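Working notes for the structure below.
Removed: one protein chain of the complex. Kept in place: all other protein chains.
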Amino acid sequence: MKVLDTGRGELFLHPRPAADREWLRKNKSWALKDKVMDEKEAIDKFVHDGDYLGTELYGTVRCPMSLAREIIRRGKKNLRVAGQGIMEIEVLIAAGLVSKIDLTYLGYEVLGLSYVLRRAAQSGQLKVVEWSNAALAWRLKAAALGVPFLPVKSMLGSDTFNYSAAKVVECPFTGEKLCLLPATMLDVGLIHVHRCDVYGNAQIDGISGFAFELARASRRLIISTEEIISTDEIREYPDRTIIPYYLVDAVVEAPFGSHPGEMYYLYWRDEEHLKQYLEASREPHTTEEYLRKYVYGVKNNAEYLELIGGEEKLNYLRSLAKGR
Amino acid sequence: MKVLDTGRGELFLHPRPAADREWLRKNKSWALKDKVMDEKEAIDKFVHDGDYLGTELYGTVRCPMSLAREIIRRGKKNLRVAGQGIMEIEVLIAAGLVSKIDLTYLGYEVLGLSYVLRRAAQSGQLKVVEWSNAALAWRLKAAALGVPFLPVKSMLGSDTFNYSAAKVVECPFTGEKLCLLPATMLDVGLIHVHRCDVYGNAQIDGISGFAFELARASRRLIISTEEIISTDEIREYPDRTIIPYYLVDAVVEAPFGSHPGEMYYLYWRDEEHLKQYLEASREPHTTEEYLRKYVYGVKNNAEYLELIGGEEKLNYLRSLAKGR
Amino acid sequence: MEYNPTELLICVASRQMEDRTSAFIGTGIPMLAAALAKKTHAPELAVVFEFGGIGSLLELLPLAVGGSRTFYKALAASSICDAMEAAQRGLIEYGFLGGAQIDMYGNLNSTVIGDHNHPKVRFPGSGGANDIGSLCWRTISIMRHDRRRFVEKVDFITTPGYLNGPGAREKAGLPAGTGPYRVVTDLALLGFDETSRWMKLLAVNPGVTVEQIKENTSFELVIPDRVEENAPPSPEELRLLREEIDPGRLYI
Partner (left out) sequence: MEYNPTELLICVASRQMEDRTSAFIGTGIPMLAAALAKKTHAPELAVVFEFGGIGSLLELLPLAVGGSRTFYKALAASSICDAMEAAQRGLIEYGFLGGAQIDMYGNLNSTVIGDHNHPKVRFPGSGGANDIGSLCWRTISIMRHDRRRFVEKVDFITTPGYLNGPGAREKAGLPAGTGPYRVVTDLALLGFDETSRWMKLLAVNPGVTVEQIKENTSFELVIPDRVEENAPPSPEELRLLREEIDPGRLYI
């Protein structure tokens, strides 16, 4: 099983399952401890300058925006990020807090491209290493398994591979070429969920994206949630717990925490606000204005929700959500 | 990434993801086709002599017993099996239908050891290759991923490894030793579920064991189910579909299909019958008698349920099941 | 009946998919094409979205590949790993792709123009494209047809087509038998020559000449003796698109 090729991209975070084992044993607790705190406390405690950070889900969907906005307010710097998130990653880049990105996609699908990514990548402010969507998810999955890599059949033969930090080997069982993806155990992960209890036992409705993997691939994990429910409810439906409490460091109650993104079954995405943001993001100074108003200009998520239209707007977005 | 060691056990089924891709493309269908049939038809169509077969779950729990009994009646021979099941695998061995087993555990926990395994292994009738529980699950997971192996940290340094068909390599990222488990794409898999629709979209309550992996690691897949529900119900809760229809070849309605095992939330295991079986299994001729009476002696699952005590017994077992 | 170029594009793309198969689709044109196929010749076409939505009826048009509409009344709402692993196991027949550049071997660029580390233009990156192009059996690219996009050599192979020619995919370790199948543009329908793996003109859109195709392509195409003409959207196709599939005219 020879190594036949290695991508020339920088491996921001070397797989280190042995070190992760020691770290997790020392720092994670199985204690049933109330972990509820606000965004400010959670970000201050668990996000540090230079951290390698990852978010879930994708695009403008179930994205931990209230946490991302708080990171900007707290001015966490030199972040390295796993770029499968969209808007919550983009605002961090826009605020100048990201130095390196393991990128898969940053754009707005039908709404167009990311001006922020363009400026940051073209100016050289942002160092980019390339991966595919599945590759990033599988890198998290490798870390969730507690192993240093996963073999896959993506990325082979492409420049996406050449500018990644993956390897090509010959399979010792079949002789075929395989792409080995290095595991990514994040310093800190952020996930927005439908509901959880005070310990962090969390449920998600609908597709689970890569929440399962990211939760298990984060040394520190911050959960923001639309709603806090009782542990009795958790114990009644233990098969719905996708993120068990022992993985979780902080629980942040954040209704509409995904705004302007959508939250399945609860509220639809705020097209108007999104377009307003995208328009603002065309130029550095208007981007700065947007951040000043909607991020720096508010103290917390509650103030933000007031600013974007308050209960009237939220009810409108609720009314657009589809049931099952 | 050198191969440092290889277990001396036989690899019954070489990983063959490329061949599996071709096979699945040709034989699996995304058509919404009614797949409901009885045990007899399902086993005749989808289980062949010499097949490599696997079952889910474990012990005497949510086990596809009605399918296993039908395999015996249909006399499918020279089976090779992935031995993470217990009673449903044991009766196949008892009936003399299994020639080789990738074994992890065959026993009855608090009820004691398996006489059938002892006789079959000690007489040389059954060829045994050793694995751990996680290793078998991970081998299925590798196949479910569509890759030839998974790297893990189990099995290293042990005779379990020496008598397996795993390999030890040096990790090209960390330099550490890893055990590589060859993927197992079964010829046929059997899973018993709580409910599914006529196409095979299946839901399971409680722990999912390794149903997710085995369903995706089976060229042919037979689902037996306590209940058939409408596709509208499936579409209302798509997040509960653990086995989607395109993986499924046959749907068998089998109430109490796990008897004498238990089925979460529905019925408790039949301790009396289990002990009767275990007592019978002490000697070849009493084992034979048991099979004659409870397997060969009945035409189908309905007759079997009559024989073991009918509605009265079933109601009793239902009454012992715990809610949520 | 009058129609716009997007409507024709959707119709041509839609006609490429067989019934009772599966298609890995993103938002935009592919989704409309799949919805149209389901309402015409391929009612049992299963749509798979990369973040886990499988078997939706596509009654509502998704705006995002992870959005709630990707699994509204779906048969399964799973995860990205599950969807991608199904493709890796060989279960997904069609995959839809797009990009800023495509070359004669169907390689696609959606990453950068210019040098990777000092890009002239930075695009979004692979997303699921590399996975789809690597793992699905037949990929269909949707492109605007001009010389800037149909280039001799892409600046960056985000998603592998036939790489540098016959056998190259297999040599790189990609699954055998996979690769670019169709390219649907605003001017034509193209495929790939079985032997040379060069892009090949299959059919022109109504009113478009072979000359126009050549003029808008920077590399030499295989031009068969007989080039078909794509049928215009039928009244029924147009009705379905306008009244049922995209009544809000989000895309068309």
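So that you can tell them apart, the chains are marked A, B and C in the order they are listed, and the count of residues begins at 1 in each.
Here, contacts are C-beta pairs under 8 Å (C-beta built on N, C-alpha and C of every residue); 3 or more make two chains touch, one makes a residue touch a chain.
These numbers come from a predicted model, not from an experiment.
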Quiz item: What chains on display are touched by the one that is not shown?
Solution: A, B
Quiz prompt | Full-complex contact with the absent chain, from B:E88, B:D197 or B:E213 | solution = B:E213
Quiz item: Among B:E109, B:E233 or B:E306, which one is in touch with the chain left out?
Solution: B:E109
Self-check item: Touch criterion as defined above, residue of B:K100, B:K141, B:H192 or B:R220 at the omitted chain
Solution: B:K141
Quiz prompt | For chain B, residues in touch with the removed chain | solution = 57-62, 83, 103-107, 109-110, 113-114, 117-118, 121-122, 124, 128, 130-135, 137-138, 141, 152-160, 163, 168, 176-179, 206-213, 262, 264-265, 269, 321-322
Quiz prompt | Residues of chain A in contact with the chain not shown | solution = 17-18, 20-22, 24-25, 28-32, 144-147, 199, 201, 216, 231, 234-236, 238-239, 241, 244-246
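By our rule, only the chains that are shown with their structure count from here on.
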Quiz item: Relative to chain A, which chain has the most distant C-alpha mean position?
Solution: B
Quiz item: How big is the gap, in whole Å, between where the Cα atoms of chain A centre and where those of chain B centre?
Solution: 37
Quiz prompt | Chain centre separation (chain A, chain C; CA means) in Å | solution = 28
Quiz prompt | Contacts with 2+ other chains: residues of chain A | solution = 152-153, 176, 178, 206-208
Self-check item: Where chain C touches two or more other chains, by residue
Solution: 53, 71, 77-78, 88, 135, 175
